[in-house]
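Step one of this worksheet: look at the structure below.
Shown here: the complex without one of its protein chains, the others still in place.
By written order: A, B and C. Residues from 1 in each chain.
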Amino acid sequence: MSKIRVTIWNEFRHERKNEGVKKIYPEGLHKAIGTGIACDEFEIRYATLDEPDHGLTDEVLDSTDVLIWWGHAAHAEVRDEIVAKVQQHVWDGMGLICLHSSHMSKIFRLLNGTSGKLHWREVGERERIWCVNPAHPIAAGIPETFVLEHEEMYGEPFCIAWDAQPVFISWFEGGEVFRSGVTFQRGNGRIFYFRPGHEAYRTFYNEMVLRVISNGVRWAAPTLRAPYPKTHREGSYEPISDKGVDFPKAGIILN
Amino acid sequence: MSKIRVTIWNEFRHERKNEGVKKIYPEGLHKAIGTGIACDEFEIRYATLDEPDHGLTDEVLDSTDVLIWWGHAAHAEVRDEIVAKVQQHVWDGMGLICLHSSHMSKIFRLLNGTSGKLHWREVGERERIWCVNPAHPIAAGIPETFVLEHEEMYGEPFCIAWDAQPVFISWFEGGEVFRSGVTFQRGNGRIFYFRPGHEAYRTFYNEMVLRVISNGVRWAAPTLRAPYPKTHREGSYEPISDKGVDFPKAGIILN
Amino acid sequence: MSKIRVTIWNEFRHERKNEGVKKIYPEGLHKAIGTGIACDEFEIRYATLDEPDHGLTDEVLDSTDVLIWWGHAAHAEVRDEIVAKVQQHVWDGMGLICLHSSHMSKIFRLLNGTSGKLHWREVGERERIWCVNPAHPIAAGIPETFVLEHEEMYGEPFCIAWDAQPVFISWFEGGEVFRSGVTFQRGNGRIFYFRPGHEAYRTFYNEMVLRVISNGVRWAAPTLRAPYPKTHREGSYEPISDKGVDFPKAGIILN
Partner (left out) sequence: MSKIRVTIWNEFRHERKNEGVKKIYPEGLHKAIGTGIACDEFEIRYATLDEPDHGLTDEVLDSTDVLIWWGHAAHAEVRDEIVAKVQQHVWDGMGLICLHSSHMSKIFRLLNGTSGKLHWREVGERERIWCVNPAHPIAAGIPETFVLEHEEMYGEPFCIAWDAQPVFISWFEGGEVFRSGVTFQRGNGRIFYFRPGHEAYRTFYNEMVLRVISNGVRWAAPTLRAPYPKTHREGSYEPISDKGVDFPKAGIILN
């Protein structure tokens, strides 16, 4: 069985500019995630905003099975033509995992069709995550509930599309709830949004968070990598009655 | 009860350039739709591509409850900033009805998150439309099945989001099937996609098609016209334990 | 416009046997609900477990647009043939609102296809209800969040069907979350499950709870009251080629 080729994309700005964040993720949170989910099944690469083409060249995208995305303060700096390429790859079957503040990334909003807006508060409060669909492959090995002692709060209403299949719902110390883990499909591609992961906390060292992301990679790996063709169909499968001179002729029967 | 303010937007090119189409819809298909659905409940206006701002000024959008959209050959000419405004209005509650080839319009793709691609064939073949959810408000007064003698074929797979709630599924003479009437919600806005309506046929004079569009207008009319705010939340509803000096302070309790 | 005919069904045992409950709902919680939602649009009747046929005769069901159901300790005493009748009426278009512990009622489980199981705790803790779909008709006039100071806790995972369209999600003081308001359709009938309403608390005097139930009645009122026929189809709509002597003949073309 061939490995799942994972590319972890990170904005990678906070970790270079903010001393507190640098202390937690000295090599960037993408490296913490990559180290945390490393296993025989995955082949892991990295890409970041400030590389040429944000590290997402055609070659990289063509050889990526699942793309993990973390962006926050610089969504607007991600170039539209790169986003359009990523979108096309998802429609053609590439998996996508959007983490935390990526709910406002161009790619998530474009694929979801929504604003991605929500309420938030940053006081390092306790988040309790509940698994609401224990039979979902993304929940494999995850207990009914687990806690992140310090996280940013995200609160409902969360402006997402209604095919959001909930796997996790969060409880926050300050009184909010949030659909924290939800799945989608767009074209042939599977998309998983997972809420935790503020840069100021040690979330990406949490064993449960890493296991959810690993499960997400396995779930989002393509079953079919092919374009959804917009195709003019010459001829028909079943015979079409003669419509006379006012209409184009039905072509050759196809099979 | 106040009237539902409907704006019917049409590309309005085929009817001016193509003699065959002009004969069918001499004043444009938007006028045929508007005349066909006219009733005491609706206040109807029109807007077309070649007007300034495509006829979709702030004033028009602010006073539109439901926008009906028909585009085909000139999707690319619709300016991005106008599309962004329409998208925001839908997120804030405005209803949207996308007809026929509008599956490839910028606004439908942006709100749906998909490519909108499908198969098609134009030989004027017979389309038989089945109502699969007779209890849906959009199906009120529509029989189990009705026929359009001449239509363009659209065939599955149709690249749409999976919250597509099917109301109608079509059978085509040449052997294809298609989810012809599907509903979505994005933000506060309700969206109805309805397949029929090729410019070369008399579809928008069909009594059943007009009734479906009328029902769609009533269903998509806003229940709430308000932004989904992306809001920083000062303070919390429930008390948050003291996190010490390493974390931002929890604000004032909200209520 | 004719009134919506509402029948409120209550087990009506706790209120007669338990002094604490009797003090809160001296005439039964069905009467508190009925008084609380009374308005010109509704025509309200009551039915209870210990009446003949549980108060749900053919005549009552035939003239009920929306049935509200509250059961708790005596689900097993509801006779199967009455439940089957209610199920058929929902399939044929009657609306159903299941309150609180009715998640384990025969009728909810039969229509949902699930066990309806969940976690619970009864310490009178604070429940904070969040509206996650403010544009849903059931959320009309409901604020983003409201509080019930004392309620029984229901916690995820909640074993319900995945077409559960969430309108409300609850936060509990003790750390749990719950999909508290969810909608379904079965056959032609619309179903709304709403979580609050333990008999030991004053929940059915809460203005927000009553407004949600009123909105639910309006939303669940039938658009179509007709059986989904299981019908042998004589003849076909489109011509069928001759299959020879081994197959039954295609009948007369239907239209």
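We take it that a residue touches a chain if its C-beta (ideal position, glycine included) is under 8 Å from a C-beta of that chain, and two chains touch if they have at least 3 such contacts.
These numbers come from a predicted model, not from an experiment.
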Chain not shown: contacting residue from B:133, B:214 or B:236: B:133
Sole residue of C:44, C:111, C:131 or C:167 that reaches the chain not shown, by the stated touch rule: C:111
Residue of A:39, A:73 or A:224 touching the missing chain in the full complex: A:224
Touching residues (missing chain, whole complex) on chain C: 88, 91, 104, 110-115, 117-126, 150, 153, 155, 157, 159, 161-163, 173-176, 184-187, 228-234, 236-241, 243, 246-251
Touch list for chain B against the chain that is not drawn: 128, 130-134, 144-145, 155-158, 162, 165-166, 169-172, 175-177, 179
In chain A, positions touching the absent partner: 93, 128, 133-137, 139-140, 145, 171, 173, 185, 187-190, 222-224, 226, 228, 237-238, 255
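The rule we apply is simple: only the chains that are shown with their structure count from here on.
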Chain centre separation in whole Å, for chain C relative to chain A (CA means): 36
Centroid distance [mean C-alpha coordinates] between chain B and chain A, Å: 27
Multi-partner residues of chain A (each touching 2 or more other chains): 155, 157, 162, 175-176
